[in-house]
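Yeah, one chain of the complex is gone here, protein chain that is, but the others are all in their spots.
Coming up: chain A.
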Amino acid sequence: MPSNKSVSDAPITQFINCRILRDNELQREDLWVREGRILDPEKLFFDEQGYADKRVDCGGSIIAPGFIDVQINGGYGIDFSQASEDVSDGVSFVAKKILEHGVTSFCPTLVTSPPEVYHKVLPQVKVHDGGPHGAGVLGFHLEGPFISAEKKGAHPEKYLRTFKSGGLEHLMEVYGSLDDVAIVTLAPELPGSQSVVRELSQRGITVSLGHSAADLSQAEEAVQQGASFITHLFNAMLPFHHRDPGIVGLLTSDRIPAGRVVYYGMIADGIHTNPAALRIAHRAHPSGLVLVTDAITAMGLPPGRHTLGQQVIEIQGLHAYVAGTKTLSGSIATMDMCVRHFKQVSGCSVQEALEAASLHPAQLLGISPKKGKLDYGSDADLVLLDEGLNVKATYISGEEETGPPVPLYMIDMSGF
């Protein structure tokens, strides 16, 4: 009698012979799952006199919470910023594929685009749980168009915007709807941005600073208004200067409101940031580091020319450039590659590397401990990794809106 009918007769899975990431360390413990959540086995034993229906031998693997990618523009030929009729299909396609990289939740990212694109794309994709169909969508990340012309990077200049009077209304006109938006990246030096930052934060939307030429005090002002993230630190912002560290200075600023943390995205693909710079950021503020892929359409595709937003880019090896230039246009690294690279160049522990891809993004979005942790009651989104942090299997569970609870669904990487 594995489960007590008066509590639940759903099947119980016990992962044995594994090391789990819990309480900021790797513990040699079994992991128990029922109805898509991590189960407390001691309560099961004493309260329900229950035990496992099914045991999964992990062969000594590490089990971490599923990775969360808060900046991903597409992949496998799909470009989220393309205004098409079947955006939802494209997002689902990528959602399915990134499970192979250990990503169980993500924020589909739209680069600077004209209003028509936002009006067409945003309504087609809702926030939803992951499952056998793919990783869960946590909401869009809207990167632009309210960014600095000087720091546009690969974003198309003609669609950049400033805040007209009535900041938030103007933003709503451009985007159309904020219902399924999780993050907005903007440049805080734009006039009128401070009230926008405040109002977006109050609506529960994460405000991120990026593609900006702001100085440190402008950035600090934005943080005080509610901004909590920095989009790909170092890239598309003023470089660190010892008399005005700019946005980078937020990592060690003493004007962050008490109890709040400023998180910062890092593309740890070995290309966007010099390893020494990555180490400086990590050592200055380790608990804020959030690994992002900033992956573009071409991720997962062979070398050549592909479309991103309204522009064309070119793949050369591991680099992706705006076609005809040497401007980086995004990365084609996968999240698990970023985790491995980050650990290798920073010399951090396995636990820190894994938390940068799971716990920290969950904390950033305010969805911890439901996501990003393996606490009792947390969602059972899991990634099994070997010693070298290669993905061996991804487990994802969730509930379909109209159906019965979905049993634990596994993607086996043993063939990769």
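In this section, contacts are C-beta pairs under 8 Å (C-beta built on N, C-alpha and C of every residue); 3 or more make two chains touch, one makes a residue touch a chain; residues count from 1.
Quick note on the criterion: contacts and distances are computed from a predicted model.
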{"item": "Hidden chain of the complex, named as in its UniProt record, picked from \"Prefoldin subunit 5\", \"Large ribosomal subunit protein mL53\", \"Serine/threonine-protein phosphatase with EF-hands\" or \"Glucosamine-6-phosphate isomerase\"", "value": "\"Glucosamine-6-phosphate isomerase\""}
{"item": "From A:D30, A:E100 or A:D375, residue that would touch the chain that is not displayed", "value": "A:D30"}
{"item": "Candidates A:N24, A:Q49, A:S195 or A:S287 - the one touching the absent chain", "value": "A:Q49"}
{"item": "Touching residues (missing chain, whole complex) on chain A", "value": "1, 30, 41-46, 48-51"}
